[in-house]
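Every protein chain except one is present and positioned as in the full complex.
And then chain A:
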Amino acid sequence: MLHNDQLLSTYLNVYLDELDEQVQVMDEQLLELEQYGSQPVILQTIFRAAHTLKGSSAVMGFDQIKNMTHMVETVFDGLRSHRLRANGRLMDTLFRCVDYLKRQRERFLQGIHEEEQIGDLVVLLNAFASGDEAGLIAPDPSVDQPQAKGKEQTSADAASAAMQASDFQEGQLEDVRSELTAGANVHLFVIKLKDDTELPAARALLIIGQLREAAKVLAVSPDEASLPAIEQGTMQIGCIVSECESVETLKQFVLEMADVEDVQCSGLSLNWVLDKDKQPLPIFETSQQPEDRPRADGGKFQATQTVRVDVNRLEHLLNLVGELVIGQTRLIDVNSRFRALEQQDNGELALLEDVTGHISRVVAELQDGVMKTRMLPIEQLFNRFPRLVRDLAQQVGKEVDLVIEGKETELDRTLIEEISDPLIHILRNAVDHGLELPDDRESKGKPRKGRVVIRASHEENTIVIRVSDNGRGIHANAIRSKAVQKRFVTEEQAEQMTDKEAIGLIFHSGMSTAEQVTDLSGRGVGMDIVKTRIEKLNGIIDIDTTEGDGTTITVKLPLTLAIIRSLLVGLGDFVFALPIVNVIEISHMNESDIKTINSREMCMVRGELLPFVRMDRLLGVQSCGAGSGKKLFVVTVGIGEQRVCLLFDRSIANQEIVVKSLGSYIGQVPCLSGSTIMGDGSIALILDIAAIVRRATQSQQVATNRSRSVQQSIRSEVKRITFLLNGIHYGIDIQAVKEIVRVPDIMPSAQSDRYMLGLIQLRDQLLPIYHLGTFLAGADNSEVGDDQSRVLIVDIGDRQSGLLVDEVVEVVAVTKESIEQAPEEITRKQRAINGVYRMDEHLVYQLSMDVLKQMVIERQ
């Protein structure tokens, strides 16, 4: 026998799940009811939900809930039979009931097993149920005990109301039905034992036994087998009997038995048995056994068979699968190494390949399967939204049509919990700030009803959730002025921002543009928290808005946190992994695409100026060095709303990796979030994109905010190729040079002299090559080029020509201010020199390309 407390703790979980499920059903159906009116299916579904809850609440001894759900049941019975009509007030009351149930569930979850006082809800419902709406206007506050009213309503049919056919076992009911169809007089006796009855189960058995002697007992509830499980407390037995001589005599007979407090009796009709859960009215407490009640057949909400598993166990399994994935990749690696060694076909090797292939497939499926156990459809979360949006819309006086798409999209359960708050916030923003009031909408030629679409989908290895509204959009200027007013930026800075940058300011903490602070949103602690939460999950958030047309907020999250798909990149001897969810684009750039702005490097990607980070410098790693002219391998990454370009040496692969922490001994390392073991047993380090982006943008913000204008600061800088001629550094504008090549074979021509060395072949063109040193210093061209020598290809006149120099040192950015006029003594001797600047410890003479060209043409 279970003690009451034990019973509570054992069944509370089951009960809470049921409560959650049924409340969800009621919530949903009430919304539909409000939208589509009283359709039988909807009424029936709510009725069933209330009924189920009533039953299990009674079992758990939660009387308040039991009474309330009972009343809800009664009301819906009235609606179902067209005795009552639904109206706004009733709907609100019903929604309040659902809220009460939700609150109650929270209390239970917190370990408070006492129920909250129900207040006037039961009274209100009661009034509705009896069709006495007038009494609602001033409900009697003194009527706090719902039972009080219930008890007065004893009717002739009391017994059949106190117990329903569903309380009896199906097998026994068959007997009842056959007896009824045979035309027998069948009666239901509901016997209530006294509260202080000792060994109530034994007493009940005795009573049933005595009844059997007096009449034919067809059915007993609770059935005799489960009776001994009933402990002390109020107890009620239902007996269906036939072939009794007189109902009154039998009733009297039972009343005289020991410990019997009350007996209700009523005749039964076939209807009662067939329509199992009909017409219940509050009489006295029913204590039902859950297994006695066949579940409502509402197939839509029938739970699939499930096993509850501790999350930690799943976690452990997932880790093991992770190990397996590593082992399997290694196996493939070993396999391919053997394959490389063996040239001809080898039976053993083929076998190994077979096994490897098989194991790979199984492991892949196993991984998939284990991952799926952690996955839940996002439906769980999305189902809360219709109600949320309805309430909010009502509060702010807007009409909203909420469209939900992709409910079935599955994601990691931990993620579902984590994104719930941010998503709710985004939705609230959409309804509260995004959509206009119905009248405003109409005046703008939009439909009165605003539309909010929330859509979840899988895109590659990520989950994408989009919330879009067709409201007023975000006013970039409003944000600008707000930011200035709140002193986040200066007026000047605000003006220089692009619209996209300005809109990005809504992620700044303390930013709120709503003219009025409403109950639900607009307290200015919104989007920055949303952003932080999403960044914590390694996600990305993006805002796309058109003024007047609406806003779309896109949230991109990794599918799961334990095994991630990643981009592997090489840097020197290192292999680094970037979570693919953060990788936005891979591109190749030229060194000249990198601009230096306020001593920060930036580059242009798809029209956006982004911070450029040389990872070798950031990590202090030796890069294998990109030679001049080589394309740069650049990865654009993002977190939250920020984007940064990272420079690596090369890309390696796109691979699934198992995240391993570096361990607490190493602790937090800047810019690294973990490590992983690769197929060949080597280790790759996982980059902490959030940290890298934070570093890059923090220093960036100072830089961009300070600059008068981005474009202008680019202009004030010029790129110079620095080269050596006879030990002197010269600089030349990079724009003038088309190409820098090694010295090819020089074919002497008839015109060759110490200025013009001959012809060189560049691809399929013959170009003249000039010795620049001769022009500048009149030096002899005794040694024509060594390993260091280079040819600068430039346009002279209408054709390309080559200029031979001793060595190209570097390409540097020089600010215009640092270039000074060359001293007159020098310019007099060499008119090509038009400036001089300092680079490290030496002076660089700047050459004017135009003058040089002039000199060459003069020579010809």
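We adopt the following convention: a contact is a pair of C-beta atoms (placed from the backbone, for glycine too) under 8 Å apart; a residue touches a chain by one contact, two chains touch by 3 or more; residues count from 1.
Heads up, the rule we're going with is that contacts and distances are computed from a predicted model.
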{"item": "Choices \"ATP-binding cassette domain-containing protein\", \"Sulfate transport system permease protein CysT\", \"Carbohydrate ABC transporter membrane protein 1, CUT1 family\" or \"Chemotaxis protein CheW\" - which one is the UniProt name of the chain not shown", "value": "\"Chemotaxis protein CheW\""}
{"item": "Sole residue of A:Ile683, A:Met747, A:Leu766 or A:Leu843 that reaches the chain not shown, by the stated touch rule", "value": "A:Ile683"}
{"item": "Residue in contact with the excluded chain [from A:Gly445, A:Gly663 or A:Gly727]", "value": "A:Gly663"}
{"item": "Positions on chain A contacted by the hidden chain, ascending", "value": "323, 326-327, 574, 619-621, 660-667, 669-672, 675, 677, 681-683, 685"}
